[in-house]
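Pasting a structure below so you can have a look.
Missing here: one protein chain of the complex. Every other protein chain is in place.
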Amino acid sequence: MSGVVGIYSKERNNVSNIIYYGLYALQHRGQVSTGIAVNNNGFVDYFKDLGLVHEVFPKETMERLRGNIGIGHIRYATTGDTTTVNAQPLVVGYRKGALALAHDGAVVNFEKLRDGLEDQGAIFQSELDTEVIANLIARYHKDNIEDAIIKALDDINGTYGLVIMTTDKLIGARDQYGVKSLSIGKLGEDYILASETCAFDTIGAEFIRDVEPGEIVVIDENGLESIRRKSYDKKLCLFEIIYFARPDSKLDNKSIYLSRIEAGKQLVVESPVDGDIVIGAPDSGTIPAIGYAEGSKIPYAEGLIKNRYVGRTFIQPTQELREQGVRIKLNVLKENVEGKRVILVDDSIVRGTTIKRTIEMIKNAGAKEIHVRISSPPVLHPCYLGMDTPTRENLIAAQMSKEEIRKLIGADSLEYLSLEGLLKAAGGCEFCTGCLDGNYPIHKE
Amino acid sequence: MSGVVGIYSKERNNVSNIIYYGLYALQHRGQVSTGIAVNNNGFVDYFKDLGLVHEVFPKETMERLRGNIGIGHIRYATTGDTTTVNAQPLVVGYRKGALALAHDGAVVNFEKLRDGLEDQGAIFQSELDTEVIANLIARYHKDNIEDAIIKALDDINGTYGLVIMTTDKLIGARDQYGVKSLSIGKLGEDYILASETCAFDTIGAEFIRDVEPGEIVVIDENGLESIRRKSYDKKLCLFEIIYFARPDSKLDNKSIYLSRIEAGKQLVVESPVDGDIVIGAPDSGTIPAIGYAEGSKIPYAEGLIKNRYVGRTFIQPTQELREQGVRIKLNVLKENVEGKRVILVDDSIVRGTTIKRTIEMIKNAGAKEIHVRISSPPVLHPCYLGMDTPTRENLIAAQMSKEEIRKLIGADSLEYLSLEGLLKAAGGCEFCTGCLDGNYPIHKE
Amino acid sequence: MSGVVGIYSKERNNVSNIIYYGLYALQHRGQVSTGIAVNNNGFVDYFKDLGLVHEVFPKETMERLRGNIGIGHIRYATTGDTTTVNAQPLVVGYRKGALALAHDGAVVNFEKLRDGLEDQGAIFQSELDTEVIANLIARYHKDNIEDAIIKALDDINGTYGLVIMTTDKLIGARDQYGVKSLSIGKLGEDYILASETCAFDTIGAEFIRDVEPGEIVVIDENGLESIRRKSYDKKLCLFEIIYFARPDSKLDNKSIYLSRIEAGKQLVVESPVDGDIVIGAPDSGTIPAIGYAEGSKIPYAEGLIKNRYVGRTFIQPTQELREQGVRIKLNVLKENVEGKRVILVDDSIVRGTTIKRTIEMIKNAGAKEIHVRISSPPVLHPCYLGMDTPTRENLIAAQMSKEEIRKLIGADSLEYLSLEGLLKAAGGCEFCTGCLDGNYPIHKE
Partner (left out) sequence: MSGVVGIYSKERNNVSNIIYYGLYALQHRGQVSTGIAVNNNGFVDYFKDLGLVHEVFPKETMERLRGNIGIGHIRYATTGDTTTVNAQPLVVGYRKGALALAHDGAVVNFEKLRDGLEDQGAIFQSELDTEVIANLIARYHKDNIEDAIIKALDDINGTYGLVIMTTDKLIGARDQYGVKSLSIGKLGEDYILASETCAFDTIGAEFIRDVEPGEIVVIDENGLESIRRKSYDKKLCLFEIIYFARPDSKLDNKSIYLSRIEAGKQLVVESPVDGDIVIGAPDSGTIPAIGYAEGSKIPYAEGLIKNRYVGRTFIQPTQELREQGVRIKLNVLKENVEGKRVILVDDSIVRGTTIKRTIEMIKNAGAKEIHVRISSPPVLHPCYLGMDTPTRENLIAAQMSKEEIRKLIGADSLEYLSLEGLLKAAGGCEFCTGCLDGNYPIHKE
């Protein structure tokens, strides 16, 4: 999972500022590294580094990054990302000049493509799928850039919300199933592309429409032109709805907030339970918990208080202190749970470790009963299309029965929302449900 | 406003770790600077700097700070704090050896005391009240430390939650009205003092009791001994309940969370209004909003989404971008407010600028009506007892009528909770209400 | 100009430490960026950044860089080097695995080669010649690595002191004219390659021999094997002798220190002058000045004192302060020059700005006469073989006559050492004299 932003302006030469705030709005999509590339009359400059947007870009760097076209990227943490080499945008020179790419997604046939390119003598300087895409585009340099991109994407079996900057164009592309999101906005006369619509709100831009599955949009001084490649039934990643996207975003015209409220209400319909209060597991359980409370008429309350000041360099407590009960990030609101039948709502259970600790804390504070309600089905399959889920061994629902999990986490009852219920809450079937039922639109070869 | 922590251990020589997590739990009480002083068999070491706890104390510094007695401090931002000179604890040498002090509060007769000390030839190296306290204690060095502290505090007209570390004791003191809070906890055999009980929860300690108004507690190898000075009716700062303390703390045995919920409910009783949803102004309006929703049976919803990643070094948007509508910290949930009669609950209005911007944002998203309900009375008087309120000129309620404020902020209606209602919610009269009604327990001379 | 180091060890797995001290010994060859790549049983790790060796490599980074084969690089400042993208070693993946290259030199047919590679679809991520070399080697991946390197170097028209690390070998190569230096040393059983022999002294290694022009040395578990490509009469860069190399190095068995002393003595023979003291322009004029003093029997003295503490982040004085005579780096020793006839020796005049300021300072201190003696001929031609000389417009000797320069810099007399004299001092004709007489061994196409 990553986040991308792109902008083409006829007038401004400081689009990097707008990208900065856009990336900042997408910071929840990744915290490991970030970068911005700009085009200043054909001269491409960029900066990228490990860290959050406000850490990586001090004022002086932003002042250096001048230009009227620009793209930016936010990268999710994956193991071993200790150098900047995997930070994006990827900026390269090829036959036609400079090319910058920012990519959210995964190339399933990555190794095969890389092997083929290496056979022809290519060298690789990162572990990024994106470097394969750049090489493919460069291979087709005799075509115009639009055709080169089409041919490159035709070679690729995978998912992408992709923004590309050439010396005079901003180009966006979405994969043929629309697994990855990409939306179009406008700020005055300037076109903006972003992974989520909350980026438009943050920078004061107007949402225009989503890029369609298989669509390529080309933005230059003549405005926006659309190229339609072959596309299939839309299969937007359902985890964007459940967990990943910001609640104030709309993806493919669906409100994330309302879908999550609805999932909470649907959960009442499917798995009602008697209780005194409904609380959410911070932060992602809050919205479905509000929905559950509304649906069940049981009062909503805050049960756990989060410390807002945890930083990345925070010193982890020693084993000794952990055993003494030191609680760095969360504290339970004893007066809300003591002697109560607590309904604890969360959006999903992946490994099960966090909810186990949370339940323990609530129990220690004196709760009489704890009923866990999850606003999505069990996660059974690892994702190879760009979401950072653990391997099958670490997916608790792939290893244990519901009753076993209930016992392990120490709940008095445990119920998941059904896939049907979730799709109903999300308002349709246009979703990739691979991690829930194994039906991936794109297959490994 | 500040936060203090102290610990005396017979066994551990790494109390600095426990102080670290304790300070971290109190981080909401101040973000400008922090420090820790420890006593390692009579050798006092310390470190303090500008920044948050996790920024100021990297691992190497923590490893250096070894000892079995320690105190820590968190400092609130006040104008001009650009150097570390005002960071606490204040560590000094005097006739009897080393002395370290961490102080939450304000010395009302500060200037007079400082003038008197300067007349006797004293020099001052900071702008801290605390430096006056240290000088006074040193003046009485011929007495034992307990008597020296008593005499020094007798000279002082002011408020304090104070922790003092000598070479072999940890001493805590609370002012004679108990305006400032200070609680006693235990971690195994070790005594801990802290401004709020959430610090005990965070480090896994057990809450014992509050230090009483006028009480001095002396902790050494013989355990805890209490000294009672003259005290008055308790007058805990009411703003701790309204805004300042963490909701999971209990001060003088009152739950902050429940008091705020109750204030929201009381507000329904006093100022009901018809509406479609109740939302809270982030973050401090959330709890009274939940209370208001519960009391009014109108659904609670999230109306504003906060970006969790704003850092202190974040680049502020230019005037141009601000006019274009860039919204860095907050975004409105359009689908929740569009076409709705919105009841917006906040804990207080001080300057009025933030709520004005918030209302504008909600209106632009299409709300039909906006009714503002404030879970505390108007703030009419600047505080000189240690809370960082603006001057009278900047207190909007001291300058304008309720109706004028309503117009200015653009609300359809505006109501405050009465002082009686608030005291009822807070469960008693043992509060300083100076900023609300001018009745300060301690007078300026 | 750059510096390179390589080491292959059978036993050690911390060769990065040895590279660290080796690079540090070569720090005079470049201060803009540095990097180290190591091979730990086939796993290649590296780190590179802008800055000096001791700035770029803190202890934690060094501890991370474990392995038994390693290479390092020091980069000279060139305009626009504000990102790490041009730092070396260049580490890439290709058909056969990982490849790391560190290169001192210049590829004259760089653009033609890059164009050809781009025609075949290659992308480039830096402005480094080295990236072209890596691409060429990858093109020949069907051959074994030695043959691939030979073919790649055959494609190249240029100069190089090159070290290459594969997953199991360390390979060194010197260009066919030996314009660039590369020497072989041994530390116990381990082979080391370095641009200058002072690196061997620093790490306690023994000098074995120089790599010969056109030679490729391949070091692996079987020891060192030599491959001889076609070579020409040796043409070592003469500026290494004059200015660039450290005085305690030997290049192609010539002592830099003695050559410079000899050049000073030769200058007495060619251009004697009456004077009271001989002083050197710091730092590079010191050694020829000692030689001049010895040859002329005129006392040597220090005339200018250099501040040893100038850092890269030093604040430059304002124009106003500069006009008031602020002298940051140098101060004149008034008592040594006042009323004296001063012979000022420097190694070369490139732009003429530094010596002009120096002479002015000496004059202001009361010198009666200033006679400038330069221990090399006028620099007339820009270098395109890897030395960072200015363009023709900025080479003062290419723009003005000797008499014009003398007037401009304010000297009472000015003489250069002849090319014959310099070659005599350097002990032979095996030098590239391109920048002095235009005779470059390698031609632009």
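Of note:
A, B and C label the chains in the order they appear, each numbered from 1.
Here is the rule we use: a contact is a pair of C-beta atoms (placed from the backbone, for glycine too) under 8 Å apart; a residue touches a chain by one contact, two chains touch by 3 or more.
Computed from a predicted model, the values in this text were never measured in an experiment.
Looking at the complex as a whole, the chain kept out of the display touches B, C.
Only one of the listed residues, C:Asp143, C:Glu294 or C:Glu430, touches the absent chain: C:Glu294. Of the listed positions C:Ile208, C:Ile305 or C:Cys429, the one in contact with the omitted chain in the full complex is C:Ile305.
Between the chain not shown and the residues C:Ile18, C:Ala100 or C:Ile442, the one that touches is C:Ile18. Check C:Ala173, C:Ile203 or C:Val217 against the missing chain and you find that the one touching it is C:Ile203. Within chain C, the residues in touch with the undisplayed chain are 17-18, 20-21, 24-25, 27-28, 31, 52-55, 57-59, 62, 187-188, 198, 201-204, 246-248, 255, 257-258, 261, 283, 286-287, 290, 293-294, 299-302, 305, 307-311, 313-315, 317-318, 321, 324-328, 331-336.
On the side of chain B, touch with the chain left out of the figure occurs at residues 47, 82-84, 90-95, 99, 118-125, 134-135, 138-141.
Basically, only the chains that are shown with their structure count from here on.
Of all the chains, the one whose CA centre sits at the greatest distance from that of chain B is C.
Chain-level centrality, scored on Cα centres against the all-protein Cα centre, points to A. A straight line joining the Cα centres of chain A and chain B is 36 Å long.
For this pair, chain B with chain C, the centres built from the Cα atoms lie 61 Å apart.
Chain B has no residue in contact with two or more other chains.
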